[in-house]
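Excluded from the complex is one protein chain; the other protein chains are retained at their positions.
The block that comes next holds subunit A.
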């Protein structure tokens, strides 16, 4: 590990920038779906001083919060099998639009805005057909559906936009569920997870990579992408509890899937489950959370090499800051931390909330 850290320091030396002093007081720092102490679900936004910025009640549990590239809007996406996306204006602190999925459809908790901000693109389930969809809505037409494409598999989850602005990369988790049976997994024996590159205009699947057959129960769920189009993947295993599969992967278009594992005892301590993945601001390092193992692991994107880990009880949300090698981490215990890989220091972000929250799966930072 010592070697890894030294390598990492060298890696950072070229890209270190003067740290920004305190962000402007009162500006939003993080936004996340959460469950509050009365058991209600909400969007919670905290400012740079750790103060409550705005809390927006939700009709049900949400998952990912996506920031609009140019306007003060957030898309708060309902978690599987919910049927809502709240578009909120965080400057005016108001609900802008509540999008409901079409009949026979539900969301999977993830959506993104197109790079120009005009379209909202979500992963959805065509319930009766049991197939995954990419659905495109036009913000200028009050978010009416303008196109939909097959996602290339069952259970599409997180999606990202490639640097060309036209190709989407979609994690097809592979797991079949039906709202009539809640969140029950219906096809564990036959699941076939994949990563699909889809042309957003034509719907053409330009490339698709699959898990090797012996790891077909390794669900491709959460992804992030850096400026060069490198995809980092956080995996979740649906096989036997005593198995110890790799839980992280990287991919570059046109190449093979690179499955990587942490050295023991870390890989087994990740407990077959990764919840969230984000690149840092340099695009060189990724943070991957393993809430069941109470830890976050860090990886170099180029070689897919494991760097280090930090403990975080029930920690799941990860987000970049403006400093290379620095991340924000949120936990189900209601805490938020700033972790710097360069110094290996984990600092608590003191939060002043009127009542506590459990931070949900994903964290969005305003950097």
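As a convention for this text, a residue touches a chain if its C-beta (ideal position, glycine included) is under 8 Å from a C-beta of that chain, and two chains touch if they have at least 3 such contacts; residues count from 1.
Convention: contacts and distances are computed from a predicted model.
Student: For the chain omitted from this view, which of "Imelysin-like domain-containing protein", "ABC transporter permease protein", "NADH-quinone oxidoreductase subunit J" or "Penicillin-binding protein 2" is its UniProt protein name?
Tutor: Checked against "Imelysin-like domain-containing protein", "ABC transporter permease protein", "NADH-quinone oxidoreductase subunit J" or "Penicillin-binding protein 2": the hidden chain maps to "Imelysin-like domain-containing protein".
Student: Just to verify: which one of A:56, A:79, A:216 or A:230 makes contact with the chain not shown?
Tutor: A:79
Student: Identify the residue among A:27, A:91, A:190 or A:311 that touches the chain left out of the display.
Tutor: Of all options in A:27, A:91, A:190 or A:311, contact with the hidden chain holds for A:311.
Student: Could you tell which one of A:273, A:306, A:339 or A:366 touches the chain left off the display?
Tutor: A:273
Student: Touching the hidden chain in the full complex, which residues of subunit A are there? Just list them.
Tutor: Counting over the whole complex, subunit A touches the hidden chain at residues 35, 63, 79-80, 109, 157, 221, 240-242, 244, 264-265, 268-269, 273, 275, 289, 291-292, 294, 311, 313-316, 331-333, 335, 358-361.
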